[in-house]
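Dropping the structure in here first, questions after.
The other protein chains are all here in position, but one chain of the complex has been omitted.
In order of appearance the chains are A, B and C, and numbering begins at 1 in each one.
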Amino acid sequence: MATRRFTAPADFPEPAALDEFYGALAEADVQPLWAQQGLMPRTPPLRDVPALWKWKRLRALAERSGELVPIDRGGDRRVLAFANPGGGGLPYATSTLWGAVQYLGPGELAPAHHHTPGALRFVLEGSGVWTLVDSDPVAMNPGDLVLTPSWRWHEHHNPGTGPMLWFDGLDIPMVRAVDAVFFEDGPDRMTNRAVDTVSRAELRYAGAPGLLPLDDEPPAPHSPLLAYRRAETDRALTRLLAARGGPHAALRFADPTSGADVMPTLRCAMHRLLPGLRTPTTRRTGSSIWVAYSGAATAVVDGHRFDLEPGDVLAVPSWAPFDLAATEPTDLFSVSDAPVLEAMRLARTETLPAHQELR
Amino acid sequence: MATRRFTAPADFPEPAALDEFYGALAEADVQPLWAQQGLMPRTPPLRDVPALWKWKRLRALAERSGELVPIDRGGDRRVLAFANPGGGGLPYATSTLWGAVQYLGPGELAPAHHHTPGALRFVLEGSGVWTLVDSDPVAMNPGDLVLTPSWRWHEHHNPGTGPMLWFDGLDIPMVRAVDAVFFEDGPDRMTNRAVDTVSRAELRYAGAPGLLPLDDEPPAPHSPLLAYRRAETDRALTRLLAARGGPHAALRFADPTSGADVMPTLRCAMHRLLPGLRTPTTRRTGSSIWVAYSGAATAVVDGHRFDLEPGDVLAVPSWAPFDLAATEPTDLFSVSDAPVLEAMRLARTETLPAHQELR
Amino acid sequence: MATRRFTAPADFPEPAALDEFYGALAEADVQPLWAQQGLMPRTPPLRDVPALWKWKRLRALAERSGELVPIDRGGDRRVLAFANPGGGGLPYATSTLWGAVQYLGPGELAPAHHHTPGALRFVLEGSGVWTLVDSDPVAMNPGDLVLTPSWRWHEHHNPGTGPMLWFDGLDIPMVRAVDAVFFEDGPDRMTNRAVDTVSRAELRYAGAPGLLPLDDEPPAPHSPLLAYRRAETDRALTRLLAARGGPHAALRFADPTSGADVMPTLRCAMHRLLPGLRTPTTRRTGSSIWVAYSGAATAVVDGHRFDLEPGDVLAVPSWAPFDLAATEPTDLFSVSDAPVLEAMRLARTETLPAHQELR
Partner (left out) sequence: MATRRFTAPADFPEPAALDEFYGALAEADVQPLWAQQGLMPRTPPLRDVPALWKWKRLRALAERSGELVPIDRGGDRRVLAFANPGGGGLPYATSTLWGAVQYLGPGELAPAHHHTPGALRFVLEGSGVWTLVDSDPVAMNPGDLVLTPSWRWHEHHNPGTGPMLWFDGLDIPMVRAVDAVFFEDGPDRMTNRAVDTVSRAELRYAGAPGLLPLDDEPPAPHSPLLAYRRAETDRALTRLLAARGGPHAALRFADPTSGADVMPTLRCAMHRLLPGLRTPTTRRTGSSIWVAYSGAATAVVDGHRFDLEPGDVLAVPSWAPFDLAATEPTDLFSVSDAPVLEAMRLARTETLPAHQELR
């Protein structure tokens, strides 16, 4: 991919005058546009690289962290963040998205805090854990998507006997890019010890598709439905596949009161692929993280092939050619920055005329 | 309720001059504002009256119509429309809403047509009937709400052995008020004979609350979900009651892709009342029709008491004081013109300080 | 235009049984659909007729009303309303719009009131009159459009030496159709006697195109800009004609903070036609009133020809074919119900393949 350069013309007559001028610029805290390299490339360069984290290895590291690292004030959470190998050492899965595996052992409590970055949890292993969102107890079980949106108090506790591991997706890089991170600790003790209950959020908003409280509360800047259950996602995918009559279906997790994305910064989706089709090679502005939930599939990103098994996590950079094929029926969860790209009117999609070749 | 009058002042000096002047006005097709009676009342006068149609009587009349009146081209539908006793002979349940009972006998087909008025069907009796909406087969069973929105082709057929009776709600008076009724016949033969299937609309949009096709079709001017099933409404009401912890819950039927009302002119809702509470006496601009689905309740409208049993239909005029109390657990369906009132910015609600008294 | 009829089939076997049945229906306040005439026509029938009111005659009648009729409490306004000859005696210019000429003599005060119908004033003759909107003094001069939106207090006073005549446009028929008219008297004395001032509304919102107060007040359900001045309309039309390079330009009066129509029920526009072009024959759902401001033009509505001179008022019914041609440079003001038709998703426009012929 060619990179546009703003370069000084070759026929500058006086190198010494130029040197002096450049010195004066530097002293004045200004920089000449024509000396910038890669400020305005023809197409977005890959800042990150496509990358895969294998569940087997992640699982072992997470378990080891459970043995070695306590969770309490100061640490708050036992989280292993994906650091994109092309990301210059930053703890980000892609240039816009934070991804991590979180481990909560039996009997543990991750105490309450809130922060402006929005977070979602996609459960990979374990059951019977609770996330309290402003004290509303939201159950967590495998395949569930649970939201803890911006600035909502949240805490997690595990009253069971086994550990839980989940995928964390956050918008931290984007919130940091606009210098808007705020954070506060909540109380150290759990605010609601109820279990065996259904969250108020679900009682109000998960009754049935298209049924909303008649005299509703004022809209929130995020979905008021804080949990999307695996059984429902599974059923909806089955039905959507039937409607499409095809080997690929994808559902967007949405605010049931508005159809908007679950949070103003993050789009979540669940994809089902049946064997027999390779999706068209497509590239999009904005990045995404893909988490395999079940089945087996192959992704190709920018010419690199990745095999996806349950629990594996894949980072897809902005504008990287990307396609998928399943070798058995496969469910994949994805999170992207699409709402921000769309709000900035920078969303672009291009489907290539033929499948990309492997490098 | 006092009515404001624009009256001519008492001290007009020259009756003859005035008479001549009024004659000249009439000849010129102009009318003086000061001679208008009731053009601008202090509050909306009751144009319609509160009225109740009892199911027992309706049921018998509908059955008799099935014996006497065929459905075919020219008639198209076997429909008995509620005519508000205060409505000056017009076939409208209220000044803005058409309400009716429709009867479709076994083996009958109500052939395809479309019209700009939007329609909804709330099923009261019978099962196994199909409404085809642009050929998509939508099943009809008791307690279901089925939509045939503006200008969508629709036909009904009854492949079963018993009749079906449903409530029809339409926006005909409003569409006529703005002179925008269009109508066309479709083909005489059924466009899709499939039964034992799920509509494409439901496969796509009724998968689960908050789950939408990722790459959706462009939005329609109405809900793309064309059926809301009794079992789901029942479940959602149960959950909402649990969330509220109170004796009254109401769900609005909404477009799952936007949260908007099912049609741009009609708001539908399902109400559940438990015994022990009389709702506050409230009045609202815009009218509504209420259809009892189950249980037993008492409504008071403008001081008149009405007992509601399953299948009964109640018309509530604009700005009429209205409250409800259940004597056993009761489900009520309602349809109103609220979206139009809100679009015109004329929606007003007032809760009276005490319950209205009976006249 | 053929009208669809729901008629009873010819082969009804038992007239007596039918008669008895129809009697039972009438007793039960229900009406059979199949007996309705013209409920669902193929296209909207002309409820109103195209009609023209000539300024010369209106002017004389208005002046005479000034001699004969005082304005004070009880009457409030000296208004002559256009009554469409096809409208069954109702004082409405079209089935959805109220139009009138108002006359305010020198030294007169039309005292404060407010009502839910929204009103606009388009000034035809006179100068130096003031409309107070919630006490904000809005000057009135020929060619100005002045708004007194729904439920805003308004009063008019004429501190000058000559009378003023203006066109009133209101949404009364639509507000009555949904039973939402409210009215209240204000104080009898003028709330603000300031003259030689600019309204706060204009100081805030008429500074320059695209410039809005940075920390603005919450949006109103109508344009916060209450006056659109003739000089500005004239300049804007001149520029738009230059941009189009054509003989016809039209500007919509809009809320500068949102681009929405001036009121949720009414669309206003100013049209400039140069000689040499007959506009395409078009029909639209929804009705409009046209007020000639300057020049001379010919309108054809549903095959009838009308000559328009300054001050003339033309009613165009829903779905009536309509076109215009100027014989000299002509400015026309129009008001329509388009925002309501659009909110109800019933707006349709059709341009005929050739110009309509005269009847």
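One rule holds in what follows: a residue touches a chain if its C-beta (ideal position, glycine included) is under 8 Å from a C-beta of that chain, and two chains touch if they have at least 3 such contacts.
The structure displayed is predicted, hence computed values, not measured ones.
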item: Among shown chains, those touching the left-out chain; value: A, C
item: Among A:Leu25, A:Ala194, A:Ala231 or A:Leu352, the residue in touch with the chain that has been omitted; value: A:Leu25
item: Contacting the left-out chain in the complete assembly, out of C:Leu120, C:Ile172, C:Met190 or C:Ala269; value: C:Ala269
item: Candidate in contact with the missing chain, chosen from A:Leu241, A:Val262 or A:Leu341; value: A:Leu341
item: Contact set of subunit C toward the excluded chain (per top definition); value: 198, 200, 202-216, 223, 225, 228-229, 232-233, 235-237, 239-240, 242-243, 249-259, 262, 269-271
item: Residue ranges of subunit A at the interface with the undisplayed chain; value: 4-9, 11-12, 14, 17-18, 21, 24-25, 28-34, 36, 39-45, 47, 51, 53, 57-58, 61, 64-65, 68-70, 72, 74-85, 91, 95-96, 100-101, 115-117, 150, 171-175, 177-184, 221-222, 264-265, 285-287, 317-319, 337, 340-341, 343-346, 348
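The working rule: only the chains that are shown with their structure count from here on.
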item: Contact pairs, highest-scoring chain pair; value: B-C
item: Most remote chain, CA-based centroid, reference being subunit B; value: A
item: Centre distance in Å when subunit A and subunit C are each reduced to the mean of their C-alpha atoms; value: 53
item: Geometric centre distance via CA averages, subunit C-subunit B, whole Å; value: 29
item: Whole-Å gap between the CA centroids of subunit A and subunit B; value: 44
item: For subunit A, residues contacting two or more additional chains; value: none
